[in-house]
Structures are given as structure tokens and as C-alpha cells.
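Encoded as C-alpha cells, here's the structure I'll be asking about.
With one protein chain held back, the other chains of the complex are shown just where they sit.
Which chain is which? They are A and B, in the order written, and residues in each are numbered from 1.
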Amino acid sequence: MEKAKQILRSFFSGLCNKIASFFKGIPQKLRSKLAAAKEIITQGNGNVGASMCIMGLGQLLYRQWAKGTLYVLLQAAFIIYFVMRGGADFFGLFTLGQVKGDAWYGIKGDNSIIMMLMGILSVIMIIFYIAVYITNIKDVYRTQCAEDTLKRPPSFTSELKDLLDKKFYKTALVLPIIGVCVFSILPIVFMILIAFTNYGGDIVPPELVDWVGFENFGSILSLGQFASTFFRILGWNLLWAVLSTAINYFAGLALALLLNKKCVKGKAFWRAFPILAYAIPGFITLLGFKFMFSYGGPINFYIQEGGGKAIGFLAVNSKWAARFIGLGVNAWISIPSTMLLATGILSNINTDLYEAARVDGASAWKQFIKITLPYVVFATTPVLITQFINNFNNFGVFYFLRDSVRSEGYFLANNTDLLINWLYRMSIDNNYYSIGAAISLIIFIITSIISLVVYVLSPAYRQEETFR
Amino acid sequence: MKNIVAFAAVHVAAVLALIITFGTISVVRNNGITADTTNSQQTENEIFTGELERNITLRVLENNTAKERGYLKELLDAFNEEYAEYGIVAVDANIDQYNDLEQSGPFGYGPDVLYQANDAIMKYVDGHHILPLPTDKIDCREYVSENAWAAYTTIDSDRSYTFGVPVNVQQPLLFYRDDLLPENWEQEWDDDKNGVPDMIENWSDLYYYSRQVKEESGGARYGYMQSLCDSYFSLGYLLTYGAYVFGGEDGKDTYDIGIDNADSYKGARIIRQLSSVMNMECTQFTISDNRYSRLASGTYFATMTTPDVYTMFISEMIKAGYTEEYAREHVKMVDVPSLPVSGDLEDTSQGFMDMTVMGGVNAYAISSYTKYPNASLAFVNFATGYEMIKKRCEMLGISPARKDIVEELGGLDKTISDNLDSGSIYLMPSVRATTQIWSPLETFFSLIAGDILDNRNVYATDEQLRNGLSDVNKQIYDSIHTLAG
Partner (left out) sequence: MSSAKSAAAKAKTKRILNIVITYCILLIVAFIFFFPCLWLILASFSKSGSIYTFDGFFPTEYSVASFNQLFTDTVMYNYPKWFLNTLFIAVMSCILGTLLTILTAYVMSRFRFKSRKAMIKTTLVLGMFPSFMGTIAVYLLMTQFNLINQQWGLILIYSGTAPMGYLTQKGFFDTIPYSIDEAARIDGASNFTIFIKFILPLSKPILVFTALTSFAWPWSDFILPKMLLIDQDLYTVAVGLMSLDETQFSRFAAGSIIIAIPIIVLYFCLVKYMINGMSAGAVKE
């Protein structure tokens, strides 16, 4: 008991320290940035000024033709973008459109949702522009310093070479960062903003959408049945995430240990079966299992053949039966990958430890508890977090397993729905996009807090630097 | 040193000015545009000038059955031949039959002409995604019944708009195999001696017969089987006894939901009674999937579904070893049986009345995003002409909306047409909120269907059924209005 308290206390104090040191670090960082800016302003010559006026001009004055032209072209591209649509897009983010479109009269109108999306894109572009502008100034100042110390400024080719060497990380990360910005960050920002609009229900384009502030969150909290459904689903969702993660994890580990036993011959053969399950696409498996457990399915066929009464595993009025089947099916799908993972990790364990333990006369069980388990758990904490999050947001299982029935006491949901299924019903099936977005924001906050805390405190993260 | 900062300031100011100028220009420019709707009287005639666009390709969305059985190909070939001189070519849009024009149309990925059901098509009206049609330029105007047109007409600021040209009427029908009838049915099961078995004339006898089949075979064979949880079919029982979906003059008032109206609990009672002659599969969609093969194997005697799946029964019969002629002769499709006035299958003392069923009218509509409205209209006129509709009837077995063909064909098509006229077909409400009624209804139907079979008996009394229905009503109301703000 005392020990648990102590662990908890150190856990929270560790967390508090992290947060505190983060905020304490801010003024320091700002100060150093300001000093750097001040240095450029006070020390910079006319060429630096030229680059401040028009990107690339200073570089051209230094006769860095290739780089200068590149910056000038970038400058031109940005100006064209802002003239063509950037400016309009940016303003559109605030107005979300003023003209209702009407296809009958050929009025194109404003599509609020697209305006929002392109508005976010314009903000990203502006941020990108600022970043390019700053690097441009820094670059020309660096050239100035190089000249001042009577060294030739680095040639363009040597700078290009640098991009494959010291600054290789910049080259390598350009494409991934663009990809992640456009396909991950942009959609996420978009969904977050949607939570603050009235998009949904009858208000879909060509109707104009508007900002409503925190109204959606207000209605989530104030509507009685809404809040009760939310907490019911949240409770089950947490239970589901914990149970399914634990089941998949320990069963996968057990399976790996079993296959690792010395007495097992033909390991490749035995391992083939779980891998078979792993390879079949998930939606096929889920549809198969749904049929298997339905009233007309083979399981009920044998129950009735044996003189029993058909069981409604996934019927409207079943609750725990359906939930357990969900857990089982999810295990069937996920255990193989945990098994593969655990197999690999087990092969990395230092066998000397076991040797020593055997000399000491430790039983197989004791060896498992004292050596295997700590090692595996230590090694897989990050994977465990990912699995927990994936299970928390496991959309497929109940979407495919259960019909679109409702349960008593649940609003637009049934008793096996996870938050993400509820979200889907609300936003996709029933068009309530803004409420759906508000809920996904709440889910997001819950899951990210849990996992960030665990991740930051996990041994794997702490020891990253000491590892080398 | 000072001037360097000035350079930066100039730059920032210039960029800001750029964004603000072009941002404001866009805002101001947009303010100038207002929809000129005052002149809407002439909308249709402005769009449909009657002048055919030339050398173009029309994209047509048809349903899967038309495609599978080759009707679409015949239609397109015939049209393309007819309009070859104008260079108009109609092609299969090759997209999903349930494609949502609201999603695809505005971005230019939708079809020009689409064939869908009335609830789907009329959903597009609010956003003006489909064009109002000029009634005077529709060739089949006179031949299609008023009630079919009504499904595609809305009244807005004192004038009516028409959005689709009806092709066929859909309603659930009773499917059964007459070779499975008891041999002595003429003596035992034809009380009124009209030469038609009683079990396909009224639900009471179908119920008694099904009970007899189930008991005699010990549950190996069944009479009438149906996935009772399927709200589309089961809603009919409630509608017969006075329920309605949405109230108001045009049936679109979503604040007035009438699932529990009048004696609709009697309909629920009948569903509950019917479930007792089936098995638990009626609480899920299992029977909807297996009825084709089970009817073919003789396990089921009858079921209820829409006529467009007739050929599925035939092909299953062939797989089960019958010849096609035999199958076509013995798989019968008839109008739904009548229901006892008393609302109790075991009490026929008050006689019978016609059953109201949920149904629909399928039609062609023209997307607002088409560039060729006149050619599209020409296509619609061609496809709803006498020849093509006749061919459609022959190839797909649909019940036409055109009266002239109905008169010619007679029989079941005539019955369906009459049902539409007499109001026995309750058309799916064409408002977006309709999507909210299915899940609560499905849940309720599934629960009452399992009530006897699972010995729960939660809905044994009229009172319990009534409460259950008003719960459903409330659930639907909540799901429509709680979040709408």
C-alpha cells in the first residue's frame, strides 16, 4: 500500500516537474531568440536589409546567383498565391462565406466548409512563408559574417553538398513534413475548428455555416440524456480498452512463450496458423464472425442440433454476450501480431540470466516472473501504449459485428458502441458533424493525456539519451 | 542600423497589405452577388430552352438490376441511335447506384441523369441539387398517374415544382410457392370458395397455416417467414392501423411524429403474433438474406419483399434443381394479404381490410450540375417513352407508372397502380430526417419479434405495446431535434 502511494507520488511529482521546467524554459528561449534577432538588426549591413525588403535580393548582391534566384522565385510564388487565392482564403476562414449558392440559377456561391479548409491551408502557407522569410534573413546574415571574417562565402554547390551531409535531416524531412501537414495536421485542425461551428443537420452546403463558439460543448454537457450516454459509453470504452489490451498482450506473450518452448518441434508450422489469421483483411474476418454468431449462423445451428435453444449473441437485447464476443474477435485479430512481437523480443533476452537462475534453482514460474516478464514489459511499454490507444479507438469491431440497433438509455447508440462508433453514428450516419467533432476533441484530449503521461514517464523514453 | 528594420517593416507591411487587399476584395465582390430569385416563375423554361446541346456525352446513373440484366445497354444503344445526328452520346455513369448527388454533384463527379427512389431524389431538393422540370415539355405527362407525380412535386411560394419523371412503382409483395400449398387447399383453405387460397388473401389464415406447418414439421419447415426487424416492411402493419411517419399537410412536419398514432399498437400486436410462427432469425436480417435459398429448398412457404428481386428467387430455384419454367410457374408474386379489422390475427369477427404498405416511386431526375439540361431532358423523355418502359417491364419485371402500359399489362401491375391511387401505398417521406426513423424502429421491431420466442413477454398487453411505441416516437423525435439546435 505504502509502496503504491510512493510510486504514485513520484509519478505526479515527476510530471509536475516536467511541466514546470517546460514553462520555466520559455523565458530563457525567448531571450536567446530576441538576442539573435537584435544581433542581426544591429550588425546587419545593407545587403541584409535588401533581403529583408525582398527575399533573395541580398543573396544576389552577394553574387550568390543560384540561391538568390531561388529565394526571389519563392517570393514571387508567394505573392502570386496571395493574389490568386491566399488573401481570399484567409479572409474566408473568418467569414465562412456570405453568398448562398444556388445551382438552379448557376450561382456558384460559397461552400463554407471548403472555405474553412482552404483558409486553414492559407494559414499554413503564411506560417511557411514566415519561416522561409526568417531563414532568408539568417542566411544572408551568415554570408555577411563569412565575408567579414575575410573568408569566401560558401559556394552554392558546397551548400548543396551540406544538404546531403550535415543538414541531411532537412532534405530528408521535407517530403514527410509536407505530407504530414497536408494529410494529418490539416484534417485534424479542420475537425477541431468544425467543433466550433454549426455545421451539420440541415446546415450543410449550399447553406452557409457559421462560427458558434463553445455552443456544441455546452449542449453536450447540458443535454441530460446526452451526458448520461456519454459517460456510459466512456465507462465501457475504458473497460474495453484495458481488457482488450491486456487480453491481447498476455495471450500474445503466452503464445510466444509456448512456441519458444524447447520441446516444441516444427515451430514454423505452429506459428503459421496465427499468421494466417493475421494476414486476412480485418473486414472480412469481422463479417465472417458476425454471421457465425447470428441466429441463422453455424454456432446456433449446432446448439439447436444438440437440442439447445438458439442464443442471441449479438441480438438487440444482448449486452455482455455481445461485448465478450467483441473482445474475443478482437483478440483473434490482434493476438498474432503481439505474438510476433513477443517472439522477437524473447529471442533478444540474455540467456545467461536464465542459466544463473537455473543454477540458483529457481522454478520455471519464478524465472518467468523475475526475468522474462520485467524484460518484456520494459521493452514493450511504447507498443503497449499504442495498442491501448488503438483499442480505445477500435472502430471496426462493433461497426461490423452489430446491426444499427439502439439500446435503452442510450442516445443514438447501443450498449456495445465505443465512443468512436457513437461518433460515427452522429457525424456520418446522422449528419451532426459539429457535435461529432466536439466529441472527437474530447476523446482526443482524454487519450492524449493518458498516453503522453505514460510515455513521458516510461523507462524507454527516459533512457533514450543514456542508451548510446 | 535603423533602416534595416525599416526594410523589414516595409516587407511586412507590403505582405499584410497584399493579403488584406485581396481578402477584402473577395469579401466585397461576394457581397454584390445576390440570388435573383424574383424571376423564379420562369426557372424551368430558362434552363430548358428546348435547344439540344450537340456533340456531348451524357452520364446516366441507373440501378444495378438494369445494368445486370442488360436493360441499360439496350436503352443507351436505342437512345444513341436516335440522337446520333445531334452527336449526343449517353453512357453509363458507372457509379454506385446509391451515389449521393449532394456529395458528388457540386464537385462535378455526379451523373447528368439519375434514376433513384423518391426519398433519395427528393432529398436533393432543399439544396437545389436537382433541376425542376418543365411539365409541358415532358412527353409522358398525360400517361403517368397523378399520385406518382405527387411524389415528385413540391409547392413553394404559390407554385408547384416537379423534380422527377416517374418510371415505376415499388411496393412489397407476398412471394410464395404454390406447389407447396397443401394438396387439399381447395377444401380446407378456401372458405370463400373464390379459387384463391385463403392464406394468401388474409394474414389470419397465413398465420394459422404457418403455425400448422411449423408444428407439424417440428420446426423444420415454416410458412410465412420474414425478418420482422426490417422496418421498411414491418412499418406497414402500424400504418394500416393509423400510424404515420411525419404529420402536416405535406407529410414533412418533423415535429409531428405519428408512429404511436391511433390504433397503431394493433399493428405491433400482429407483428408479435406473426413472430410466434417463425424462429429467432426473424429478429435479425438473417431471413432477408436466406429467404431466396430457403424458399427454393421448400423450407419457407412465403415471404414478403419488393418485386425487383423476383429473379433472385428464380435463380435459387434453378440452383435447387428445378427448371426455369417450373420456377416461373410456381413462384408467385401477389399483393399483400388483408389484415383483420380487429387488429388481432385470431379474431376475424370484424372482417378484413386492405393493408397499407411502405412503398416508393422510382424516377429519372436531372442533376443541377449538368451542363446539358436539354439533352438530359431528351434522354429522360426517351427513357420514359412507351417503348422503353414497355421493354423495361419485360426485362426487369417492374410495375410501370405509365397508365397506358398498366392497362395493357393488367394483373398485378394494375393492382399496384390501384394501390397507389387508393393510398394503400404509403410513400417514403422525402425529407432528410427520414433517416432517423429506421434505427429506433428496427430496435423496437426486433424486440417485439423476439418477445414470444424468447419468453420475455414484455410486450404482452396492449398497454405495453402502446408504451413501447410512444417510446419509439420519443426516440425519433429526440434524434431529430435534440441536436438540431
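Going forward, a residue touches a chain if its C-beta (ideal position, glycine included) is under 8 Å from a C-beta of that chain, and two chains touch if they have at least 3 such contacts.
Quick caveat: nothing in here was measured; it's all calculated off a predicted structure.
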Omitted-chain contact residue, chosen from A:16, A:127 or A:272
A:272
Among the options A:87, A:296 or A:326, which residue touches the chain absent from this view?
A:296
From A:172, A:242 or A:356, the answer for touching the chain not displayed is A:172
Out of B:56, B:89 or B:312, which touches the unshown chain?
B:312
Residues on chain B that touch the omitted chain in the whole complex?
64, 67-68, 94-96, 99, 103-104, 107, 109, 285-286, 288-290, 292-294, 297, 312, 316, 319
Footprint of the hidden chain on chain A, which residues?
113-114, 117-118, 161, 164-166, 168-169, 171-173, 175-176, 178-180, 182-188, 190-191, 255, 258-259, 261, 263-264, 268, 270-285, 287-289, 291-292, 296, 298, 301-302, 305, 332, 336-337, 340-345, 347-348, 379-380, 382-383, 386, 389, 393, 395, 420, 423-424, 427, 433, 436-437, 440, 443-444, 447-448, 451-452, 455, 460, 464, 467-468
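To be clear about the criterion, only the chains that are shown with their structure count from here on.
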Between chain A and chain B, what is the separation of their C-alpha centroids in Å?
41
In their shared complex, chain A is touched by residues of chain B numbered 1, 3-5, 7-8, 10-11, 15, 18-27, 30-31, 33-37, 43, 47, 102, 105-106, 126-129, 131-132, 229, 279-281, 283-287, 289-290, 368-369, 432, 435-436, 438-440, 442-443, 446-447, 450, 454, 456, 475, 478-479, 482-485
Spell out the residues on chain A that touch chain B in their complex, using ranges where they run on.
41-42, 44, 48-50, 52-54, 79, 82-83, 86-88, 90-92, 95, 97-105, 107, 110-111, 126, 129, 133, 137, 198, 200-202, 204-207, 215, 219, 223, 225-226, 294-297, 300, 310, 312, 314-317, 403-407, 411-412, 414, 426, 429-432, 435
